[in-house]
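All protein chains but one are shown at their positions in the complex.
As written, the chains take the letters A, B and C, and residue 1 is the first residue of each chain.
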Amino acid sequence: MEDLVLKIEDKEYYTQYDKNDYSTIKLNGKPFQVELLKKYGENIFSFAVNQRLLQVELVVDENQNLIVSFDGLSYQIDVTNETKKMLGKFVQTSASGAGVRGGQIKAPMPGMVVKILVEPGAEVHKGDSLLIVEAMKMENALKSPVRGKVKSIKVNEGEAVEKDALLMELEPF
Amino acid sequence: MEDLVLKIEDKEYYTQYDKNDYSTIKLNGKPFQVELLKKYGENIFSFAVNQRLLQVELVVDENQNLIVSFDGLSYQIDVTNETKKMLGKFVQTSASGAGVRGGQIKAPMPGMVVKILVEPGAEVHKGDSLLIVEAMKMENALKSPVRGKVKSIKVNEGEAVEKDALLMELEPF
Amino acid sequence: MFKKILIANRGEIAVRVMRAAKELGVDSVAIFHEVDKEMPFVHYADYAYKLESETPKAGYLDIQQIIDIAKKSGAEAIHPGYGFLSENARFSQACADSGIKFIGPKPHAIEVMGNKTKARELMAKAGVPIVPGTTEKITDINRAKEIAKELGYPVLLKASSGGGGKGMRKVFKQSELSDSFDAAQRESLKAFGDDSIYLEKFIENPKHIEIQIIADEHGNYVHLGERDCSIQRRHQKVIEEAPSTVLTPELRQQMGEVAVNAAKACGYVNAGTVEFLFDKNKNFYFLEMNTRLQVEHPVTERITGLDLAKEQICIAAGEKLSFSQEDIQFRGHSIECRIYAEDPFNNFLPDTGVIKYLREPGGKGVRIDSGVETGTEIGIYFDPLLAKLVSWGKDRLEAISRMERALKHYTIKGVKTTIPFELAVMKHPEFRYGYFDTGFIENSFDFEVLSKMKAEHDELIAAIAAYGYRIFRGSQVPITNSKPHTSKWKQAELMLRRQG
Partner (left out) sequence: MFKKILIANRGEIAVRVMRAAKELGVDSVAIFHEVDKEMPFVHYADYAYKLESETPKAGYLDIQQIIDIAKKSGAEAIHPGYGFLSENARFSQACADSGIKFIGPKPHAIEVMGNKTKARELMAKAGVPIVPGTTEKITDINRAKEIAKELGYPVLLKASSGGGGKGMRKVFKQSELSDSFDAAQRESLKAFGDDSIYLEKFIENPKHIEIQIIADEHGNYVHLGERDCSIQRRHQKVIEEAPSTVLTPELRQQMGEVAVNAAKACGYVNAGTVEFLFDKNKNFYFLEMNTRLQVEHPVTERITGLDLAKEQICIAAGEKLSFSQEDIQFRGHSIECRIYAEDPFNNFLPDTGVIKYLREPGGKGVRIDSGVETGTEIGIYFDPLLAKLVSWGKDRLEAISRMERALKHYTIKGVKTTIPFELAVMKHPEFRYGYFDTGFIENSFDFEVLSKMKAEHDELIAAIAAYGYRIFRGSQVPITNSKPHTSKWKQAELMLRRQG
């Protein structure tokens, strides 16, 4: 397999594979021995990396990014587009991520839209509250992830929404 | 479904079904409401009987007897042969029971035959030690379940045996 | 003692009460709505009855139906748990009217303490220190403005018949009052069916310290020390501990006596909690009295050795307390982390889903009170509390290090949980040294810490990801799920023994 570049958070790892040995991998020139010791069930694995044990969950999101979860933390791994395509064939795609993606504001969970705080065409700053969704008896303000303009609003006040329902579209500046 | 007679340990229950209501069953004339609330996985169920909750395992052994396990205890249910046949089609057959069955002495677990204490043709009393099998570092004497004669010995001292291997045949008097 | 009791609740607290009943030889009756049919608490009971109701929640609040089931099942008493009907005086009264014992205080005590205004009056009379504020129920924003001006900002808005942080808002200046008042009214109306609001002086960043008390029907009152519940998000507790780092034995004694006086003032029977705000100068003010078992009761159980749920049942059965104030001794330190299905990386937004894998920690000094198992569906109908993890240590640092190792091993896949946040709190210097107050999450806790936890394992995660890509590409996973062929090993072992 040819080499590839992995990106985790903001760090890049230039990855080299050994042709004959599956378990030997070099990251930025540093060798790692990776062994898959156990599979717990749906996408949960126990790995030994240089004998260090890690129980991780591996899933692929809707954008073909590999997500590795470890100790309650999620790591998103970015690779080239070509690699993503191959990947999609083999790993189960996770339930789509919720919340904000690009300029789309999605419902992070099922609930009811209590209040809409902006109007179409309005300019919003990063962090501004856009609308309030109530779930499990609590009101949650959804905030803008970017500075931009409200392109369209897809829901009305008092409307019940499913998880991941598109609520609003923003046009980032 | 027609009525049947169930036998548990040494008690008999004359069972009547209600044609229209699956959950109503009479045992010796006494009505019971049975509800299947939950399935935990392989053959494990949570039932409510007259609202009383029981978590049980249901399996069918090699002789088509229904075995109900509850609170670590196993109950063998005997019914007519006809009922057994139907049953076999629908429930998974458990690993065969080990130990003594009829006149056959079987290995109760994998191990090694350390010593054979009787000879072919010998008369044995109920409770006499027949042979010693070692497993998990411990020697276990297998005893005769009946009074009878040793018909044949199928193993040699020092031989490794699998679970359920036929070790000896007895002819009960 | 009763032969059978009904538990009018669900989730972990239903299981907890049933455990107490089982240890007393008392049968438990569960009630459940159809959506909860597969929840562990239903199957932990000895008997279970289905609730018929329009919504899942309505069933657990249906006083008449619950009492009917209690009668039908032959239950002699009802334990309400916390939430739902636990602080509903009408329910306590309805039980009494039906000849069923309510495992909790008499209606009068619930009513008085459930009404913030009446409670403040009564407490003031009993010599319990209270926070400056009004005794007036307010629904008019203009009246609210007047009062806020009198008290001086910051002020606190509270649902006058509320609890649990719902309908509560802090207001720092007049320009924020109107919006906050609206929101508090909306929440209060939904949660309690009453939109009247109560204003008081806001004590900035106090500690939340509460005293557990217990009383029998024979006039015996005992206090069981304090719990420090200052780590809160959204005014709701998330981590609690006992004892508190800031109390001296003298102050504990003093607050204990005040709490007993508060209980006596309303003729309290059964287990209850008197909550105080505790300011920087070690002044304490009555906040409210919870007339029920608290979520966080296990930390008190752990350091006193008592079983509060069992004591509750025994008291309701008319028994005398088996201990007096002098018998209460505290040993070591205990911490509770509430495990919520919430996303700490996103403002503790509740999460839903199916728990597809669950692994709980165990071993010395670790207690889990859980309401879920692998396969449990976490829906939107109820509060997202999954379980409580409680640690004990001979001192606070041991309790913390034990909590850390337990949290690290606690694995819940399928829903987001508060575990990473709680792990970060255990590592937080201010928490470790005991300098924290109810403003901890807002003022002291840097959520960036959670991202930094990631950096620690970057390289190892990259190596796994690299390995993962190769596997997925070749569609070739070099893992043997099948065990090595045992008879080979066995044969070898047995041969060796024969030779040996």
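In the analysis below, a contact is a pair of C-beta atoms (placed from the backbone, for glycine too) under 8 Å apart; a residue touches a chain by one contact, two chains touch by 3 or more.
Model, not experiment: these values are computed from the prediction.
Engineer: Just list which of the chains on display the missing one touches.
Structural biologist: A, B, C
Engineer: Which candidate, A:V5, A:L37 or A:A122, sits in contact with the chain we can't see?
Structural biologist: Within the whole complex, the residue contacting the unshown chain is A:L37.
Engineer: Just to verify: which one of C:E121, C:E136, C:E398 or C:D458 makes contact with the chain not shown?
Structural biologist: Touching the chain that is not displayed is residue C:E398.
Engineer: Mind pulling the chain C residues that touch the left-out chain?
Structural biologist: 15-16, 19, 22-25, 34-35, 38, 44, 54-57, 189-190, 193, 298, 301, 305-307, 331-332, 359-360, 362-370, 373, 377, 379-381, 394, 398, 401-402, 404-405, 408-409, 483-484, 486, 489-490, 492-493, 496-497, 500
Engineer: Tell me which stretches of chain A touch the chain missing from the display.
Structural biologist: These residues of chain A touch the chain that is not shown: 37-38, 46, 48, 51-53, 55, 110-112, 134, 158, 160, 162.
Engineer: Name, in rising order, the residues on chain B that touch the hidden chain in the full complex.
Structural biologist: Interface with the chain not displayed, on the chain B side: 1, 4, 6, 8-9, 11, 13, 15, 17, 22-23, 25, 27, 30, 32, 34, 36-42, 44-45, 47, 49-50, 52, 54-58, 66, 68-73, 75, 77, 79, 83, 86-87, 89-91, 95, 99, 108-111, 114, 135-140, 163.
The rule is simple: only the chains that are shown with their structure count from here on.
Engineer: Report which of A-C and B-C is connected by more C-beta pairs in contact.
Structural biologist: A-C
Engineer: Cα centroid separation between chain A and chain B, in whole Å?
Structural biologist: Their C-alpha centroids are separated by 52 Å.
Engineer: If you average the CA atoms of chain B and of chain C, how far apart do the two points sit, in angstrom?
Structural biologist: Once rounded, the distance between the two centres reads 47 Å.
Engineer: Considering chain A alone, which of its residues make contact with at least two other chains?
Structural biologist: If we look for residues of chain A contacting two or more partner chains, we find none.
Engineer: Where in chain C do residues touch two or more other chains at once?
Structural biologist: none
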